[in-house]
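All protein chains but one are shown at their positions in the complex.
Moving on, here comes subunit A:
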Amino acid sequence: MADESLFDFLHMEIVSHVYKEQQNSKGEMDNKDRAVCVSVLESMGFRVGQGLIERLTRDSPSFKDELDVMKFVCKDFWTKVFRRQVDNLRTNHQGTYVLQDNKFSLLTQLSSGKQYLDQAPKYLAFSCGIVRGALSNLGMDSVVTAEVSVMPSCKFQVVIQKL
């Protein structure tokens, strides 16, 4: 079904557009510019995550605890957004969770090994924002980062901020 590719293509263009915009105003990119691009993408994802979670949890009962929320994110939420479930969820039971997806849908078209590994973070910023936005509207402030060692497998680290 072509509709699965719609978002993949749009996302690729969004990333490319944000980086091009930043480059046009300077000429060459330094680390600060790269950080700006990543945070623009992440904040877009944040707003999208907020709206998405309101829609997806409309009919679900309230969650018992943090772990319940994370399990929902790994199963139902990930299925609706990335078309598969998270493969592995680990936690230290003290607010840190690691979600491992071995075939992350936004990375599958890039490569299936170590090629383009340095470009991967650009394509993960938006998704980190989606997760952070979703958690935020469920009442949990968090910091979400992602790392890749072998494409298309990636790990999202969620650290819940306690007051």
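Quick notes
The working rule: contacts are C-beta pairs under 8 Å (C-beta built on N, C-alpha and C of every residue); 3 or more make two chains touch, one makes a residue touch a chain; residues count from 1.
One rule holds for everything that comes next: contacts and distances are computed from a predicted model.
A single chain of the complex does not appear, and UniProt lists its protein name as "Trafficking protein particle complex subunit 2-like protein", one of "Geranylgeranyl transferase type-1 subunit beta", "Trafficking protein particle complex subunit 2-like protein", "Annexin D4 isoform X2" or "N-alpha-acetyltransferase 35, NatC auxiliary subunit".
Only one residue in the set A:H17, A:R47 or A:R83 touches the chain that does not appear here, and it is A:R47.
In the complete complex, the residue from A:K32, A:R55, A:H93 or A:K162 that touches the missing chain is A:R55.
Take subunit A: the residues that touch the chain left off the picture are 47, 50-51, 54-55, 58-62, 64-65, 137, 139.
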